[in-house]
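Every protein chain but one is kept in place in this view of the complex.
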Amino acid sequence: MLLGFEAPSIDFHALAPEIVVTATLAVLILVDAFTPKQAKSAQSSIAGLGLLLALVPVVTLAVDGGTRVMFEGAFVVDTFSLVLTGLFLVSGYVVILLSQTYIAEGDYWEGEYYQLLLASILGMMVMASARDLITVFIALELLSIPAYMLAAWRKRDLRSDEAGIKYYLMGVFASAVLLYGMSLLYGLTGTTMLSEIATKLAGEDVPSAAVLAIVFIVVGFGFKVSAVPFHTWAPDTYEGAPTPVTAFLAVASKAAGFVALMIVVFGAFPFRVDIVEPLFWALAVATMFVGNLIALRQTNVVRMLAYSGIAQAGYMLAPLAVAGTVGDAAVQSILIYLMIYATMNLGAFAVVIAASRKTRSGELTSFAGLVRYAPGLAVAMAMFLFSLAGIPPLGGWFAKFGIFKTLVEADSAAGYSLAIIVGVNSVIALFYYARVAKTMIMDDVPDGDLSPVQVPVSLRAAISITLVLTVVFGILPQLVAGLTDNATLLSAVAVP
Amino acid sequence: MPYLLDKVWILPAIMAGSFLLILFFGKKLLARFGEKATASIGIASIAVCFILSLFIAGQWIQRVNHPPTGADMAAAEEACLGPSEVAAEEMGVEVYAPAEHGEASHGAETEGDHSTEADDGHGTSEPADGEATTSDEHGAAPMATGESAAAATPTAAAAEPAAEEGHEEVIPVCASMTWFESDHIDFEVGTVLDGLSAMMLFTVTMISLLVHLYSLEYLHKDVRFTHYYAFLSLFSASMLFYVLSSNTLQMLVGWELVGVCSFGLIGHWWEQRANTDAALKAFLTNRVGDTGLIIGVVVLFFATGAASFNVFFQNQQALSGELNTTLLLIAALALFWGVTSKSGQFPLHTWLPDAMAGPTPVSALIHAATMVVAGVYLIARMYGVFWGGLEIGDSSIHYVAFIGGFTTIIGGILAFVQQDLKKVLAYSTISQLGYMVMALGVGAWTAGVFHLFTHAFFKACLFLGAGSVSHACHHTFDMREMGGLRKYMPSTHKTFLIATIALAGIFPFAGFWSKDEILAGAANGQGDKAYTLMLVMGLITAFMTAAYMGRAYYKTFRGEYRGHGTPHESPKIITIPLWILAVFATVIGLVNFPGHIIGAVDDAGLAHRFEHYVQPTFAFPTDLEVAPFMYWLAGLSLVLAGFGLAIGIGYFAKGEPLKGMTERNPLARIGYVFLEKKYYLDALYESGIRDTVVMPLARAAYWFNMKVLDGIVNGLGVAARKFGTVLYRYVDQGVVDGAVNGTGLVSEESGQFLRRLQTGKVQQYGALLFGAAVILAAIFVLTNAINA
Amino acid sequence: MDLMLNQFLFLGAILFCIGVYGVLARRNAVMVLMSIELILNSVNINLVAFSTMWGVASGAVFALFVIAVAAAEVGVGLALVLMLYRNMRSIDVDRVDLMKG
Partner (left out) sequence: MDFTSGQFWTSPITYMVFVPVVGALVMLLVPKANETAHKVLALVTSLVTAAIGISILTAFNYDSAGELQGVVDTDWIPFINANWIVGVDGISLPMIALTLLIVPLCVVYSWDHIPSPGNAKAFLILILVLDTGMLGSFVAQDLILFFVFFEVVLLPMYFMIGVWGGENRQYASIKFFLYTLFGSALMIVAFISLYFLSGAETFSMIELPGLAQSITHGWQLVIFGGMLIGFGIKVPMFPVHTWLPDAHTQAPTVGSVILAAVLLKLGTYGFIRIAIPILPEAARSYQWLIGLLAVIGIIYGALCCLAQTDMKRLIAFSSVAHMGYVMLAIATLTTFGINAAIFGMVAHGLITGMLFFVAGSTKERYHTLEIKRLGGLLKQAPRMGWILGLATMASLGLPGLAGFWGEFPAILSAYDPTNADYSTGFFGVSNLVLFRVFMVVAAIGTVFAAGYLLFLFQRVAFGVPSEEFEHEPIPDVNRFEWIAWVPMLVLIVVLGVYPNLIFSVTDSTVAPMMQLAAGG
């Protein structure tokens, strides 16, 4: 085996999205090399176009249906991965829309920015299909390393530096812990294929080292999804990073983290729910409470959104705590949540970016009375926030509903207790979401300056897309839910 | 079939129409054509009602004389008992079906009766002395024919002895329609026309008509003339609705509606706080009583087992003896609690004197003649329930009779210490209402209702007279600013005097007859038990009534004028109603002329007409005894009344030439004789009774009334408000709300605490991450090891 | 052989602990980066040891990937430290606490 080389059969259709994005990346680098510094505006367009183009094979693959397995099962294209690939591509596109003016006006490095963004998205796409420890690790690093740089993008701003440094240090430290866990896992099972690991870990007893490995791996990805107590980097990074990057980290990067969690939990530990479930129960509860409670005290909108994102991650962790009982239903509910969460959270960041063009600050007080001079922005923001709070008929309700449904479906103490805790936290969360809406709509403008906000077209487009989707998802949740109908991670696992 | 009796709903409808007309067009009419135009709507309506009620009364008399038989009777009975059986069957409740069984037995019974009645001519009731024989004679036939039916069905048994007493069972005329349905039970709204309601129709419409006319002058140029007439119409409509009610729910509706009219009219001059306070007090006190009524109605609804509010059905069931007696007692007492407030019984009477804050014609109509007797009417209407619940027929004292008697005394005593003429009359009304309640309590149904009837006329006359006086004396009712009005207001004086004598119960005025029947009823009691205590109370009151009325009369009309300005007689529009009422106060007592006195009249069918036409025969206690006329009692009460009147007048005449007082008035002369003969009693009364017994007692009672009872009522109000404040401030805003706000606070604070974890130092973040990982790993490794 | 494996694993664990200590305790950013390298190398030792134990190449391949990625990571890390130094004239990570709470 070691000597004879057998070329792996490559399904180019299955790899088409990744190939398109890689090609776009190459084009970007080429174009960047040959355009003067003042004419980088084509970069964003090319990047955006590339992402949209990558959606085409995603759609054709989805229409085609079926599961495509490559590299001896290390890379799988199925409903699960397609839904997520689509999500990453669309989120990436919206992030590009958000970034366009921000980056162009900020005199930053436009060319490199989009290249790194695309690289990170590529990492995420790979993550969605990875079913093997090495692939997962590579995908993780591919999506993380560009993100460290993006976080520190405003390199003359100390806050941005701080954001980058903290993110980086915590990120690599967590990766290291994760890797250590992976190495133990490998040592115990002798394979990097998740499905094989799963089989090996099945059975009555499991060595302590395996427990350690499982915990370390969960911790490593827990960092990525900013689960408490591995969340500490998130508020600081979110606040300091350029807002479009923050949006990207809060949505796409977090989604990637969840993808990784789901892949390892369902792919590698489906028979070790005795460890995984209580672990996630504890993480989910801590994440919800800490995120929400600290968010209550925030005065900076971006920082508040960061903590809100932590809390939202807590909701998404909850189904994993009943993964053993409900199986793929947990995957589906998390996928639904991720899609709706991406929509509304990107929308919220878009409004913050738009409004900050005038206020030049993320402080809540500076948004007071927004409705007087930018009613559209204020109403849109209110809708995003209340969607995040889970108020029907805005999309967020169905996301939360899916969580509730999964938890109740488990019909276990863990499930019901989490359902109640999610309910309580929804109420706490409403408090700060509503406070932002209140400040923007019910308070007076601080300096009485009623001049309107100039919202560039790209931002308008981003807000419109996310707003429409938020409302439509709320009224017709089937549009989202239907996508996940066949999403499964368990079918690949052979019951020993 | 009588063409008007089943369409009596027209009466309240007319008045309701009148109310709406005045409400919507009154102001405009007044502006364009003057007050008379507005008032004429109300006057015309009530006049039509009055005429109709005369016709109705006539038709009822005819019906009693020629009652329907056979199928007609069965149909009428079915109409009156309502749809309860159907509902009962559906509900699965076991009830005896009165209609079916009743029909069979009635059929037999009426035939038998009819033949006997034919001999008697008009089928009149035998007076008391013939009772024994008639019942014997009549008893045999139905017992023979309908024994099995009677034995099987209590209803039939209940209906039976009615015939025994010589009364043919005359089924009231009932009409109804569905009001609403719930749980597939039809709740009906309907009218009942029998002697009782016909009598009430007559009384209400007549006094209302007179008050309408009287008010034309009394309320002349009043700021709220339209409002006043609108309320009068609404009140008349409600009162008529109430007396025609065929079920207790409907009665509850009418009961509250008259209450709200009373509220509106007491508060007629609502600029003054005192008036609105009085209005509120009236309404709230009545509401307290209403809880009893509500509970009573509810309990009865279920206690009778067939989910029906129908009064006849409930009476019938109550009399059947098959109901749970405890429930029945609770129902009766609860209903009586309602009566207590509405009809000013102790201890809920305190609102009535305050209610005098309203315009005087209103006091006459509502707070003397009609609304306040609604409670008495309720007892009379639901007599089966009270009879069965309180076991009136087999008792010598019970709550209702006692409260009636007690009220009559405390009301009477309080009347002595009033300086306000209307308040004297108000306390007198309380006292008289107590009389009526007592009468019904001792089983003297006819006597009580008859007193209600006569009282309406002379008390209305007194109130309207007082109004006339105040009209003359610059709108004061303070007797200290009156005196000597006899000279200035001859008509008012005469009518007031007649009414006073009638109220005092002097032969042959109306009050004498009705009062006497009550006393006789108490003396006779039911079965072999007499209501002795009630008799004593009644006699005391007879004396007191005369005395305080004498006092009031004297202070108002005799002596020297003590007010300012020159009083003048009121115009005809005021005096004519007074005279009409005075005439009635004089003669109306004769409608229940006891056959005893002149045996010859009896056969002509003139004796006991009131009893004959008014006392029900359907769903009514059959073993109710009607007391015979007692000469000794009549004499005694007459002596007491005369004595009282003489003392009342004589005491205040002290220092004046006694002749002057007794000049023109024959009745006063009798009092004068009494006074002259036992003049030493005056001193005794003054120093011995009045100052040492009556006045302290009265003061004490008044103090008790104002401080304790009123205090309790007011105090309860204040306490409720205080408690509400405390509850609101500390519990609602403090604890209940605080818990919520507290939770919020805790959240915020814990958020604040958790924020400290976020130090900003990346290595501490790392430590947290790794520390947590190690701890988690340790926990799971250990549990895993333990499990393994 | 088993004995040998344990020794490798022990070495890996010790390196890991030293690395963690360095990451958490050193104030100098460059030292922190180096500590992270220590951890990654402990992982590599583990992987290679296990790979040998199981007799499959995947562990070694994994280690190669880790080495490559570690290089990239350090590259980015040094760039960030350099940037920090430019703005703050210091590479003391403890002073990077502008944002907190």
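Miscellaneous remarks
Letters A, B and C name the chains as they come in the text, with residue numbers starting at 1 for each one.
As a convention for this text, a residue touches a chain if its C-beta (ideal position, glycine included) is under 8 Å from a C-beta of that chain, and two chains touch if they have at least 3 such contacts.
In this text, all values refer to a predicted model and were calculated from it rather than measured experimentally.
Note that the undisplayed chain, when the full complex is considered, contacts A, B.
Summary of contacts with the chain left out: across A:Ala104, A:Val408, A:Val445 or A:Ala461, the touching residue is A:Val408.
Summary of contacts with the chain left out: across A:Leu201, A:Ala241 or A:Ala481, the touching residue is A:Ala481. Annotation: of B:Leu257, B:Val400 or B:Ala619, B:Leu257 touches the absent chain (contact as defined above).
Considering A:Leu28, A:Val136, A:Leu430 or A:Leu469, the position touching the chain not shown turns out to be A:Leu430 (whole complex). Contact with the chain that does not appear here is found for just one residue of B:Ile10, B:Ala37 or B:Val298, B:Val298.
The residue touching the chain not shown here, chosen from B:Ala75, B:Leu280 or B:Val583, is B:Leu280. Even with one chain removed from view, chain B keeps its contact list with that chain: residues 178-184, 249, 252-257, 260, 263, 267, 270-271, 273, 276-277, 279-280, 283-284, 287-288, 290-291, 294-295, 297-299, 301-302, 717, 720-721, 723-729, 732, 736-737, 740, 744. Residue positions on chain A in contact with the hidden chain: 382, 386, 389, 391-393, 397-398, 401-402, 404-405, 408-409, 411, 416, 419-420, 422-424, 426-427, 430-431, 434-435, 438, 441-442, 474, 476-478, 481-482, 484-485, in rising order.
The criterion applied here is as follows: only the chains that are shown with their structure count from here on.
With centres defined as mean CA coordinates, chain C is found 26 Å away from chain A.
For this pair, chain A with chain B, the centres built from the Cα atoms lie 79 Å apart. Across the assembly, chain A contributes residues 165-166, 169, 173, 177, 235-236, 297 that each touch 2 or more other chains.
Within chain C, residues 23, 32, 93, 96-101 each touch two or more of the remaining chains. Across the complex, chain B meets chain C through its residues 755-756, 758-763, 766-767, 770. Listing the residues of chain B that touch chain A in their complex gives 744, 747-748, 750-752, 754-755, 757-758, 760, 762, 764-766, 768-770, 772-773, 776-777, 780-781, 784-785, 787-788. Touching chain A in their complex are the following residues of chain C: 9, 12, 16, 19, 23, 29, 32, 36, 39-40, 42-43, 46-47, 49-51, 53-54, 56-59, 61-62, 65-66, 69, 72-73, 76-77, 79-81, 83-84, 87-88, 93, 96-101.
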